[in-house]
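Next up is a structure, given as structure tokens.
With one protein chain withheld, the remaining protein chains of the complex are depicted in position.
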Amino acid sequence: MVRKGDRVVVGMDGIRVAAPQRPRSSDDIFGFMSSGVSPEKPINHLIQDLAREMKNIHDQNGSIIFVMGTAMVYTGADEAFLDLIRMGYVQALFTGNGFSVMDLEKQLFGTALGMDKNTGKVRNTGYKSNIVAINEIWNAGCIREAIGKGIIKGGVLYEYVQNDVPFVIGGSLHDDGPLPDAITDVLQAQDEMRKYVQKADVCIICASMLHGIAVGNMLPSRVKTVAVDINSYVVTWLQDRGTTQVLGLVTYPALLIPILTGEIQRLSGMDTAIP
Amino acid sequence: MVRKGDRVVVGMDGIRVAAPQRPRSSDDIFGFMSSGVSPEKPINHLIQDLAREMKNIHDQNGSIIFVMGTAMVYTGADEAFLDLIRMGYVQALFTGNGFSVMDLEKQLFGTALGMDKNTGKVRNTGYKSNIVAINEIWNAGCIREAIGKGIIKGGVLYEYVQNDVPFVIGGSLHDDGPLPDAITDVLQAQDEMRKYVQKADVCIICASMLHGIAVGNMLPSRVKTVAVDINSYVVTWLQDRGTTQVLGLVTYPALLIPILTGEIQRLSGMDTAIP
Amino acid sequence: MVRKGDRVVVGMDGIRVAAPQRPRSSDDIFGFMSSGVSPEKPINHLIQDLAREMKNIHDQNGSIIFVMGTAMVYTGADEAFLDLIRMGYVQALFTGNGFSVMDLEKQLFGTALGMDKNTGKVRNTGYKSNIVAINEIWNAGCIREAIGKGIIKGGVLYEYVQNDVPFVIGGSLHDDGPLPDAITDVLQAQDEMRKYVQKADVCIICASMLHGIAVGNMLPSRVKTVAVDINSYVVTWLQDRGTTQVLGLVTYPALLIPILTGEIQRLSGMDTAIP
Partner (left out) sequence: MVRKGDRVVVGMDGIRVAAPQRPRSSDDIFGFMSSGVSPEKPINHLIQDLAREMKNIHDQNGSIIFVMGTAMVYTGADEAFLDLIRMGYVQALFTGNGFSVMDLEKQLFGTALGMDKNTGKVRNTGYKSNIVAINEIWNAGCIREAIGKGIIKGGVLYEYVQNDVPFVIGGSLHDDGPLPDAITDVLQAQDEMRKYVQKADVCIICASMLHGIAVGNMLPSRVKTVAVDINSYVVTWLQDRGTTQVLGLVTYPALLIPILTGEIQRLSGMDTAIP
């Protein structure tokens, strides 16, 4: 809404965003920003740098947003992520209906889209476990109610609720269900995400093309952003769409999260159960 | 809505969908269905088979639905696609806000996301051409109005309107704008798509993960479905999500469409401008 | 071999290769060189530019080298490529044992690795057709002998021999057989390739990671180089390995070759059978 007295940019030259200068020291992982997309990086060392950076942000009460796709559930990466939430390293989660349903289905049936969470084999009655999970939540009213009633006793969304961390479930065209908590109007979902984006210091996008590009569109250039995806297209796409400050790691996010979590635990002098 | 007298499936065994048997003759491209995803196929011959199949469907007044992602515009594949529309080979289009904005931007400025449509170089004032395109349509009211007023004089959406072919622009979380014609509530967009899906004989999904999976979820098993994508994940994903009848072609849809169009023109005894 | 009187570069600063300046006009496809790797290009227009560039080189009696992987045979792209050879657009071919065996197998049995060349279905006795093809050539002595004896009556290698165009079959560790014509010592194969590389004006690498990187290592910086691959890693890899002058097209080479050939035929005022 433009109001009288507002300053308005005119002319055809546009505005050039001056991204904050960052020291290009060898310790600063974000010194890599805007570098080319390549899987040929010393990834094991970059994860240590990222862990240090996240610990700094955390120790200064900064805000870390995670954006997560379904891969984070069916691969088992959610188990390490629970530790990150409990340790206070997650200030908001943006995700979709698919991730949320799988997270809930896993608590109810031990499956993700009917696939056993340990073996990856599809169970005989697996075809309906995600639909039943959706119905359970509708019966309870919403995710928070299902947790309150003891129907859901663990998992990522459970930890979010227990730790008072906000999450936004942005709907999309290919949703089954969806859950009552999914925001089906995309403009409304964008508005909800914008609330948290302004406070963010770091944004970590894992295996989520749709939600990753959505959040990329609204991130201020000062937010340190990391996109982790096995698919180099996603990282290229983010940069082509203008999120030039993104550090793209073409790797497998479901293995990165456990290593990252273990590294932060080690930096914090904690025991780590992660091998 | 369940009503008194409706027959309801009960028990835990589920329903097995019996996909229609198809003759596995060497002429029938859909004899390939459910085969593994591999880029190692005689693609040049498969396109000829697909052209023949589409001509048969067309000659019997069947219905062909296209689902298209943004790649179809910025690669120049839209130019051959215009011929397909004019020849009566397209009965509905499902796409997103990105494709639609680029198609309109191309008419107004000769660019797609600011990138020159012929050279691929980003123009100096290109950063704002897609926003200006969105605003032009809002000023006119909607796409049909903009065409009626002579603001938009060509392109894919123009041909759709001129040829009375319906299109559905399903919104998504990463949309800029969006256009007034984009349906921002995903459930409402799904309902709109379902209207056309029931009548479809063939569905061709080109470079569209989000809309492709969405339509895959609602396609009856009798609909002959082809998914064309450079990214083998998309094809695997469609099959993993239950659209098992899909024929996946891991190739570049922006080159397939011109070759396919030229082949149909040749089968129809028409001159073809496509090399 | 260093000889008395040779000038030798000393010191630690290295040599900077000054790539020839090229006019960055909108007509010059190689004005794109060194640009980022992205599938988001107006590929249909770039092919027209490439066709014009190749026609210029051809009309000035320049030298065009093709490097080809197995995909070019089993996809059916070889059929258009035969026209390019006959039209005088190919001055050398670098390929491997896999491509060569498939090309010969296709003439003898109509299959590639046992897969029917038209339908892509594996034939019952297909498992042995490539081994039998290798044995046929060994019986004849070598590829040229097999052509001379009328055993091989068509295909890419046949056209090469008929048109007196040299080819180098560089062996690799995963070869079956290999053919008697394959050079199994990699250093000797490199030497053989170097003979033709020095005369090259344009080098087009299609679906060949191993041979593509090999030739990339030895190309003078003045050679206009295009790498076409569905796999963006290959293009990135070439650039990361120092072949910075490469124009990378992340697309499907098996569809590009027919379109490119048709375009050159159209520019030459010839009839084109390619749709």
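In this document, chain identifiers A, B and C correspond to the written order of the chains, with residue numbering beginning at 1 in each.
The rule is simple: a residue touches a chain if its C-beta (ideal position, glycine included) is under 8 Å from a C-beta of that chain, and two chains touch if they have at least 3 such contacts.
Only a predicted model underlies this, so the values are computations on that prediction, with no experimental measurement involved.
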The one residue from C:Ala140, C:Ile213, C:Val226 or C:Ile257 touching the chain left out of view is C:Ile213
By the document's definition of touch, the residue of A:Ile57, A:Leu84 or A:Met115 touching the omitted chain is A:Met115
Out of A:Ile131, A:Val165 or A:Ile230, only one touches the absent chain, namely A:Ile230
Only one of A:Thr125, A:Gln188 or A:Thr272 touches the unshown chain, namely A:Thr272
Even though one chain is not shown, subunit A touches it at residues 26, 32, 39-46, 71, 74-77, 79-80, 112, 115-121, 230, 250-252, 254-256, 258-259, 261-263, 265-266, 272, 274-275
Absent-chain interface residues of subunit B come out as 36-40, 232-233, 236, 240
Omitted-chain footprint on subunit C covers residues 12, 14, 113, 125, 127-128, 170-176, 178, 184-187, 189-190, 209-211, 213-214, 216-217, 231, 233, 240-241
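As a convention for this text, only the chains that are shown with their structure count from here on.
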So the chain most remote from subunit C by C-alpha centre is A
Per-chain Cα centroid nearest the overall protein Cα centroid belongs to chain B
Busiest interface, judged by C-beta pairs in contact, is B-C
So, in whole Å, the Cα centroid of subunit A is separated from that of subunit C by 43
Note: subunit B sits from subunit A at a C-alpha centroid distance in Å of 30
Among all residues of subunit A, those touching at least two other chains are 233, 240
